[in-house]
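Of the protein chains in this complex, all but one are displayed in their positions.
Labels A and B are assigned to the chains in the order they are written; within every chain, residues are numbered from 1.
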Amino acid sequence: MKVKTEYLKLSTEGHADIFDITERIEKALKNGKFSNGIVNVSVIGSTGAITTCEFEPGLVQDIKEIFDRLIPAGNYHHDQAWGDGNGHSHLRSSLVGPSLTIPFANNKLILGTWQQVIFIDFDNRPRQREIVLQFLGE
Amino acid sequence: MKVKTEYLKLSTEGHADIFDITERIEKALKNGKFSNGIVNVSVIGSTGAITTCEFEPGLVQDIKEIFDRLIPAGNYHHDQAWGDGNGHSHLRSSLVGPSLTIPFANNKLILGTWQQVIFIDFDNRPRQREIVLQFLGE
Partner (left out) sequence: MKVKTEYLKLSTEGHADIFDITERIEKALKNGKFSNGIVNVSVIGSTGAITTCEFEPGLVQDIKEIFDRLIPAGNYHHDQAWGDGNGHSHLRSSLVGPSLTIPFANNKLILGTWQQVIFIDFDNRPRQREIVLQFLGE
């Protein structure tokens, strides 16, 4: 059993900018020479989120719109105190969660054919992001 | 420390069909002869979700109804592109998340008395499902 830490860097536009990061995780997994285990995928920061979806343009648009409906941008207490207008970004991140753990076997992520790992940047401005890949396995 | 991969198979009706999978995870844990560690429980596919709840009929019905209210079935961009009418299923899955990690000690899951691990099939048709149990521990 061993641990390996990798970092992905991403330039985002914010406003629920959505990235398929599956291939980059697969590549890091292959480089790490693991057979079986888990990878914890975590975004550093409190306005992003990690989950899975079928990564196709219609659904990517649906994700943006459902969050505009459930937790719209607006005048939150956070915005009044800090003036950065991204209260909704924080709330969406806390709800979806900043981290996802995925199993792998035979050096491949165990995912469905139409199931991709996505990073959503909910912030309200472009960001340089770091995503941590923590591999544990053998 | 070791890793062990098990698979659960489930036949579901879809439409937020909810299953208590706690006992099946406990059984796999006992067979795996682990003492202390974690189990990552992940559904393969992008229209299911894993979380916990008190598994009783009232709350099971409440879960179905809260998702019908928060993310109703309807005409999403995904549906227009693919015609399978399950855009809401995907959005619910991305929101709740496809995976949950649970600690165990002394060969038992650490959960509350009224806390069961559930799989929710949000798809809009019956499905044959596979859930991955990835055990890491000693």
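Here, a contact is a pair of C-beta atoms (placed from the backbone, for glycine too) under 8 Å apart; a residue touches a chain by one contact, two chains touch by 3 or more.
As the structure is a prediction and not an experimental result, all values here were calculated from the model.
Touch with the hidden chain on the side of subunit B covers residues 1, 36-38, 51-54, 56-59, 61-63, 65-66, 70, 95-97, 100-103, 105, 110-112, 114-116, 118, 136-138.
On the side of subunit A, the interface with the absent chain consists of residues 1-3, 5, 40, 42, 44-46, 70-71, 76-82, 87, 90-91, 93-95, 97-99, 101, 132, 134, 136, using the contact rule stated above.
One rule holds for everything that comes next: only the chains that are shown with their structure count from here on.
Per-chain Cα centroids separate subunit A from subunit B by 19 Å.
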